[in-house]
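Of the protein chains in this complex, all but one are displayed in their positions.
Here is subunit A:
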């Protein structure tokens, strides 16, 4: 394999890095199956394609049609609503669970191992299990015999959004609480000891030590959560297929259904581009806020 010269200045013979070709295989995979599709999605958004016959150029038609379709805005709005509401639900829960499991008590370690279980279930498994559990006739409602539980959880357009939020939280809070657990364990115990000496209550310690010390974890977790919200697909697809009506048709689901169920890949590609643009805007925030960009610059000193 040929070697690319990477010397810079004197003493380079010792300090030359490894061949740049070592990044080539990873880069190739990533370019071909992640970056090229992104570009191709942009191209396909200007074509009419049913998924079978060759795509035909149509210009801006898909864009004007899709961007004036109320369903698009319904999905877009719903996706933003999911981002906000699931952040509001998941962040405090993950924070509390994370701080709780960071404690050194043995029973908390056992609980933490159990809390983690949803992460090993596939989205398909979670969707199917909750579909059975939420069945108005044979599910949870029958188990407890509480009339208030006897709802058509997935069939009621007012309720279903919050049911989806709940199932998503059930799936993802374990991951985020892990982040908070790791973050909390990094806080020096001397902080708490000093606070104890000053007579700070547990509540005060939480708000004046734990919370401020976790600010970077909060930023990291939140950005991951926000970007991740754009990819909620599998669970929603299995639970509701976007229904009833359009009440849970999030943007990725709208794209999938438009493309693969209605054989309209052109319009679906426009929706895909919307996803990319929103995703990259959020990603920009991610790299800025979480210090990923700082991490790359740290390389200078290595």
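Operating definition for what follows: a residue touches a chain if its C-beta (ideal position, glycine included) is under 8 Å from a C-beta of that chain, and two chains touch if they have at least 3 such contacts; residues count from 1.
Simple rule for what comes next: contacts and distances are computed from a predicted model.
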| item | value |
| --- | --- |
| Complex member absent from the view - protein name from UniProt, among "Carbohydrate ABC transporter permease", "CRISPR-associated exonuclease Cas4", "Helix-turn-helix transcriptional regulator" or "Binding-protein-dependent transport systems inner membrane component" | "Carbohydrate ABC transporter permease" |
| Candidates A:61, A:118 or A:136 - the one touching the absent chain | A:118 |
| Among A:132, A:146 or A:211, residue touching the chain not depicted | A:132 |
| Absent chain, residues of subunit A that touch it | 4, 6, 8, 14-20, 22-23, 25-27, 29-30, 32-38, 40-41, 44, 49, 51, 55, 93, 96-97, 100-101, 103, 108, 111, 113-125, 128-130, 132-133, 138-140, 142-144, 170, 174-175, 178-179, 181-183, 185-186, 188-190, 193, 196-197, 199, 202, 220-221, 224, 227, 230-231, 233-234, 238, 252, 255-256, 259-260, 265, 268-269, 272-273, 275-276, 279-280, 282-283, 286-287, 290-293, 295-296, 298-299, 302 |
